[in-house]
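A single protein chain has been omitted from the complex, and every remaining protein chain is retained in its original position.
All chains are identified by letter, namely A, B and C, in their written order; residue positions are counted from 1 within each chain.
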Amino acid sequence: MAEAQAAPRKLPYVAAITDGVRQVLKEQENAFVIGEDVAGAGSVYGYYKGLLEEFGPERIYDTPISEEGIMGLGAGAAATGCRPIVDLMFMDFIGECMDEIANQLAKMRYMFGGHARLPVTVLTMAGAGASLAAQHSQSLEAWLCHVPGLKVVMPSTPYDAKGLIIAAARDDNPVFVVLNKTMLAMTGEVPEEAYEIPLGEANVVRTGRNYTIVATSRMVHEALKAAEQLKAFDIDAEVIDPRTLQPFDTGTVVASVKKTHRALVVHEAVRTGGLGAEIAACIQEEAFDYLDAPVARVGAPFSPVPFSPALEAHYVPNAERIVAEVRKQLGL
Amino acid sequence: MAEAQAAPRKLPYVAAITDGVRQVLKEQENAFVIGEDVAGAGSVYGYYKGLLEEFGPERIYDTPISEEGIMGLGAGAAATGCRPIVDLMFMDFIGECMDEIANQLAKMRYMFGGHARLPVTVLTMAGAGASLAAQHSQSLEAWLCHVPGLKVVMPSTPYDAKGLIIAAARDDNPVFVVLNKTMLAMTGEVPEEAYEIPLGEANVVRTGRNYTIVATSRMVHEALKAAEQLKAFDIDAEVIDPRTLQPFDTGTVVASVKKTHRALVVHEAVRTGGLGAEIAACIQEEAFDYLDAPVARVGAPFSPVPFSPALEAHYVPNAERIVAEVRKQLGL
Amino acid sequence: MTAQISDQTLLDLHHRMVRIRIFEETAGKLMEDGKIPGALHLYVGQEAVAAGVMVHLGNDDWITSTHRGHGHLIAKGGAFDRMFAELYGKATGYCKGKGGSMHICAMELGMLGANGIVGGGPPLAVGAAFSSRFRKTSNVACTFFGDGASNEGAFHEAANMAGLYKLPVVFVCENNGFGEYTAQANHQAIVDVADRAAGYGMPGVVVDGMDAVAVYEAAGEAIERARRGEGPTLLECKTYRFYDHVGVRGMGLSYRSDDEVARWKERDPIKLLEARLAEHEILSPDQARAVHDEVTREVEQAVAYAESSPLPEPDALLEDVYA
Partner (left out) sequence: MTAQISDQTLLDLHHRMVRIRIFEETAGKLMEDGKIPGALHLYVGQEAVAAGVMVHLGNDDWITSTHRGHGHLIAKGGAFDRMFAELYGKATGYCKGKGGSMHICAMELGMLGANGIVGGGPPLAVGAAFSSRFRKTSNVACTFFGDGASNEGAFHEAANMAGLYKLPVVFVCENNGFGEYTAQANHQAIVDVADRAAGYGMPGVVVDGMDAVAVYEAAGEAIERARRGEGPTLLECKTYRFYDHVGVRGMGLSYRSDDEVARWKERDPIKLLEARLAEHEILSPDQARAVHDEVTREVEQAVAYAESSPLPEPDALLEDVYA
């Protein structure tokens, strides 16, 4: 540990996930991991590797390919005293268990008059850019954020991945941790000790004077690139990563916009009906008189995710598209 | 018929649905109705009553309680030459078949390079206010509008119900017709003959000078009530019913706002992450310089639908809440 | 077999069944009189199933219920007053009026809620059973579901997982021959839902759901098997609902013949049990009537409690969304 503090430890995003889950299994005796190919294989992306060996088969379970059954099991186990960590291999499969999520997990506490707790942490993999086509590339967090009773986080760095997983698992509500498959190899500082990133607190990853970019997950890094390119247009952009999408830290975003007077929201999900719409609507509601221009939005176009890399390259938002949108918005 | 033209026929919303479906079954030999309790019972809300007798068991089918199977059957039958009318008894059950909807029905044409057509019309019942609690009262159209490949309509009158059902069934894409259970008894003019309400065309149900209210489904009527009450504040509100939510008639809405300079969007769905956010975001993007105030939004609060009428009365948006929101927005 | 069952247990079964019957008859009237809002799915006719299973369970054993859930909660020990209060949407109800009939629950009694989603219960029960074992208890879970629900994917996935993990859960199928207005023959190509058990590696048992003692015995074996760690059982109880799918007269559709209804009513589970109790001189007709009268008084008091209870305050709307 002393060493670790001396030279801060660096880990890839994939290992930070493992580290966060390991921490949870250590500190919560009623926590267990359950999902498809999570135990023997350590998940198809390997982020549970080693946990079976470390914690044994009593703490991590492979399941049949039964998303409804798995999510329902998580809800039932949570309501009766456990703290399940449920793995949904790809976020694209959420439609298979959306009833268990939206009608059971999210509503049981309320329907039961507050007489139940549902401390379920769901880890799931989103994101395009890996040539996995329309059914293995989606970012569907907007569906979840529209459902009262759920919380949603999207870590954009290894540090946040570990901290948000721990915070999610310590929370007594269902929390979805939406990961991104294209960031798994990205390395960053990840302290050895347990730490929490409080749910509902945004992170100002770059401070700026005269422009606000709100970006989630992988888009945070594209936004930072865009911010560099925007200097050429006398734009000093502040980049905000909400980290938690539900509940949303409107305060931090609005305060920034009141300072910068111009804003853009970017996410990887389809632009139409994406969470960017909610964020943009909130910004203009709460900072209308401060806005010098409409709140701009960048997201995926209105189509399924194409397989061909030649098309997918035009599908996933990036720094160039952010810059282009800002220039269009400001007529630069 | 001559008579009917002389004195325009009035029908309740429920009978207008039947009339629309009847028209489709008459004009499309490959159309059939399939769903839970649609044939023998004529649906639990009775809107298929008489169709079994009129068209016979070859055109209308009761199913097991198997939403995944039903929606998948619809997609498979449509891709192979039929034009199914699929009934999803309550929109709350959409989570049971969201995979078939979002990953198969919506994406097959695109994934197949355009080599398939999916002419499926889905009728489903939304809406709170009937003391049916959290799992039989939801309006989840925002989920559907975020999925490229789907179309979504929400009829607010008997006339629109028939016209939109016919237009939906004539369209070669999956179209969701989202009905509202509290409007079933509402009567209105419904011509005998077949007519279409073109998908993607909004309806200006009340013209006004200095305020725009965009309202969907049942909220159209609350908006009209609110418009009357707003006269007292020198507000002459224009009320727009998009009728089709996907594709959305942004043009009509933006043109209105450029004229009125102030806007509010109201729907029955949960406000956070609802389609109102998308509409508000679009309005400020396209009419920013014309806006005298932020685009306001009214929707359900961030909670599941409560059972107790005492609570549900505060849950469902109404004219009073619309007026209150307008006054807050304009400081009246 | 029957030798095993004590007079006391027989009286217990009878009492639970009468409690369900009178509660439901009353609730049905109150709904038709417009006093209870929303939809009620009455359990009348199926009382032997809830009673026969629940007699074996303690408050730490979990059950999941259905949209037709009053009977399950009553048999599990639910209090009439808080139940009626919930049906009335009052603040004193089991769910503070937020759940109503379709979501009524009592966690302290191990009742994991009625459920408005057909097939919603089995996965939750598998989770409760998984939890019981994970937390090293000897508790079991029983999940009640209908013939119609057995066609939901959720049932299939839950049953497969229960068989795979050998979980202490009993799948109690209340086969009343209909899913809403659709007869079993029009929703599945099988007669015995229990035939599906083999596909999950669990035993399937069919029992007369109108015979409380038969249910009691079959459920006892399945529950003991589960407690011994030998895994799940699919227990199918052939039963019938005496009233419409919703409410008493409901939509007034003719989806089943009066004859059929009459024939089943001849096998009214309470009548059958009372005949047996009289025959074995365990409970005379007069004593039986006394039980009914006693329960009727209780129900009347509970209704009065519900009617005089306060409605929830508007602030309650946004409470209990999150812990």
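In the analysis below, a residue touches a chain if its C-beta (ideal position, glycine included) is under 8 Å from a C-beta of that chain, and two chains touch if they have at least 3 such contacts.
Quick caveat: nothing in here was measured; it's all calculated off a predicted structure.
Asker: Missing chain touches which shown chains?
Answerer: The chain that is not shown is in contact with A, B, C.
Asker: Of the listed residues B:27, B:54 or B:172, which contacts the missing chain in the full complex?
Answerer: In the complete complex, the chain left out is touched by residue B:172.
Asker: Quick one: which of A:18, A:80, A:104 or A:135 touches the chain that's been left out?
Answerer: Only one of A:18, A:80, A:104 or A:135 touches the chain omitted from view, namely A:135.
Asker: So one chain is hidden, and I want to know which residue out of C:24, C:47, C:157 or C:174 touches that hidden chain in the complete assembly.
Answerer: Final answer for the missing-chain contact: C:157.
Asker: Which of these touches the unseen chain: B:75, B:219 or B:237?
Answerer: Of the listed residues, the one touching the omitted chain is B:75.
Asker: Given the contact definition stated above, which residue among A:127, A:174, A:304 or A:317 touches the chain not shown here?
Answerer: A:304
Asker: Where does subunit B touch the missing chain, residue by residue?
Answerer: These residues touch the chain not displayed: 30, 32, 58, 61, 63-64, 66-82, 84, 99-100, 103-104, 108-119, 148-149, 151, 171-173.
Asker: At which residues does subunit A meet the chain that is not included here?
Answerer: With respect to the unshown chain, the touching residues of subunit A are 36-37, 40-41, 44, 46, 62-69, 92-93, 96, 130-136, 301-304, 306-311, 314-315.
Asker: Which positions on subunit C touch the chain that was left off?
Answerer: 151-157, 160, 163-164, 166, 186-190, 195-196, 198-202
Assume only the chains that are shown with their structure count from here on.
Asker: I'd like the Å distance between the centres of subunit B and subunit C, where a centre is the mean of that chain's Cα atoms.
Answerer: About 36 Å, centre to centre.
Asker: Find the geometric centre of each of subunit A and subunit B from their Cα atoms only, then give the gap between the two centres in Å, rounded to an integer.
Answerer: Averaging C-alpha atoms per chain gives centres 31 Å apart.
Asker: Can you work out the whole-Å distance between the CA centroids of subunit A and subunit C?
Answerer: The answer is 41 Å.
Asker: What residues in subunit B touch two or more of the other chains?
Answerer: Residue numbers touching two or more other chains: 92-93, 96, 133-135, 302-304, 306-307.
Asker: Counting only residues that touch at least two other chains, what does the list for subunit C look like?
Answerer: Answer for subunit C, listing residues that touch two or more other chains: 95, 97-99, 103, 115-117, 153-154, 321.
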